[in-house]
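With one protein chain removed, the remaining protein chains of the complex are shown where they sit.
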Amino acid sequence: MKFLKDLFDIRSVSGDESEVSQFLLNTILQRKDSWKVAPIIYSGEEFHDCILLKFGSPRTAVFAHIDTIGFMSRYENQLVTVGGPELVDGISLVGEDNMGPIACKLKIYNGDLFHDFPRAIERGTYLSFEQNLKLEQDFIQGAYLDNRLGIYNALELCEELENGWVVFSTYEEHGGGSMPFLLDFIMKNDPIKQALISDITWVTEGVGHGGGVAISIRDKYIPRRKFLNKLIALAIESGIDYQLEVEDAGGSDGREIQFSNYAIDWCFIGAPEDNVHSPNEIVAVHDLQCMIAMYKYLMTHL
Amino acid sequence: MKFLKDLFDIRSVSGDESEVSQFLLNTILQRKDSWKVAPIIYSGEEFHDCILLKFGSPRTAVFAHIDTIGFMSRYENQLVTVGGPELVDGISLVGEDNMGPIACKLKIYNGDLFHDFPRAIERGTYLSFEQNLKLEQDFIQGAYLDNRLGIYNALELCEELENGWVVFSTYEEHGGGSMPFLLDFIMKNDPIKQALISDITWVTEGVGHGGGVAISIRDKYIPRRKFLNKLIALAIESGIDYQLEVEDAGGSDGREIQFSNYAIDWCFIGAPEDNVHSPNEIVAVHDLQCMIAMYKYLMTHL
Partner (left out) sequence: MKFLKDLFDIRSVSGDESEVSQFLLNTILQRKDSWKVAPIIYSGEEFHDCILLKFGSPRTAVFAHIDTIGFMSRYENQLVTVGGPELVDGISLVGEDNMGPIACKLKIYNGDLFHDFPRAIERGTYLSFEQNLKLEQDFIQGAYLDNRLGIYNALELCEELENGWVVFSTYEEHGGGSMPFLLDFIMKNDPIKQALISDITWVTEGVGHGGGVAISIRDKYIPRRKFLNKLIALAIESGIDYQLEVEDAGGSDGREIQFSNYAIDWCFIGAPEDNVHSPNEIVAVHDLQCMIAMYKYLMTHL
């Protein structure tokens, strides 16, 4: 519980992931001795702010992005977006520049974005949604469930994982860019043929709260049907609740696997959330539990 | 003739190319002993649903994509597109899910897409245009000439090819994704400096039926002028009818060569079609014949 609260409180807008990366590395170092298999840990400047964990002899890799959407200060109290945050006038934003901590509100005039902080904010300062995490019996609500819960799922998976890569990527919310070098490293170090994207998707007319983890048949991009058939057969066999998602928009770290230099099958599997990219993202606890159970099952049986 | 009809009847919307891939592999295995040079064949799960043929000592590679545009079922009788099909209310679609074969019509309401099949279709089921191939003396008409004729051209080329790669790629209609690993394999196995894209282009005010094969000076992307000059000089020398195309939109497997990790010159060369991405694509037989002749000439002289 304390871990979840701490994880959710760290600001890590795309491009500025060093603090959450350090927090995750500390967590991994503390926990790894209690894990069934001790992974080899790859991190440090050579990997920018990414972390890779190798367990046993991997056939499959799991990717969880550690960055979030947010804002950046421009000139004359203007803000520009990082990734695609939900834009609601008056939302609370927080950050810090060389003059100290910042707490302000987003103001929207004629579609342009401003802050209302009494002093100027240094150019290029990152701002995030103010966190207001609510952990209730059936629902988790707050900012950045996307992708703090994907990270949480990946860490839960580590406890019993015998074979596989668990990878923490950066920049996913703003076009990506870490996946190509991560894939290159994986394929040269201990190659895989399959990848699962541990991330949070959307509640829609076809995917609802409480229906189980979503297995995405497509978003803007389309995994290979042969691999989807294999996954869905395993999902049925597992007995764990799942929902099949079919969208024609949206993307994930899977996009960069699709366009990589390697023939790697991929699929996005994650709990659905409502109020996407707002400070009030909400996920059903049951769906998160199914996500964790499904990853444990698939990583054993794939 | 039977071969062409069989080839046109196989459904292979992007992401679901395994059946056409198997059909092509069988064709290649049956025919290769009658070819001037027996190629080395690379296929199987390592290459997903792609196939590579290596003839002799390659200087140039030819790429033909084996996928097509189409549709996929979503929720509540909705459809989403795969690639960019022409959207006409009432067009006949076919497919199959676990409950059996599907034949229905595309219905468009307020820009949203639906099917009119009496029962629900399983989520994520692919649908294709119903095929209605007409092979007449001067014209070929039907669904998916793009890129069944590009495949046909590549197979005709194989008959006398002495040196070169002939490659069957996937996912071209939906953003691509197989080209990077195909190029990587080629460049590590037996590298090339030049590539031709065996695909079908558009009839426009500058490129018409019967004028010969189109050599594309540009679509959205632009091949290197030095290479185009070399190609055009050879085309003149060949005496084969050709037309120069200049567009500012559209793309092909050439796009992924342009952005690959390798300095490879590329050019799109193919017959033009009218009624693009509809069930009634139409190509002049003369233009297809010029396409086949031009590929044979260029692969010898480049």
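Letters are used for the chains, namely A and B, taken in the order the chains are written, and counting of residues starts over at 1 for each.
We take it that contacts are C-beta pairs under 8 Å (C-beta built on N, C-alpha and C of every residue); 3 or more make two chains touch, one makes a residue touch a chain.
Just so you know, these numbers come straight off a predicted model, no measurement behind them.
Of the options B:33, B:76, B:136 or B:248, the residue whose C-beta touches the omitted chain is B:248.
Of the candidate positions B:238, B:258 or B:275, contact with the unshown chain belongs to B:258. Within the set A:115, A:174 or A:277, the residue that contacts the chain not displayed is A:174. For the chain missing from the display, the contacting residue among B:2, B:188 or B:225 is B:225, taking the whole complex into account.
Touch with the chain omitted from the figure is made, among A:33, A:76 or A:136, by A:76. On the side of chain A, touch with the chain left out of the figure occurs at residues 14-16, 18, 45-50, 72-76, 80-82, 123-124, 126, 171, 174-178, 180-181, 183-184, 261.
Interface residues of chain B with the unshown chain, by the touch rule above, are 193, 204-206, 217-218, 220-226, 228, 244, 246-248, 258-263, 265.
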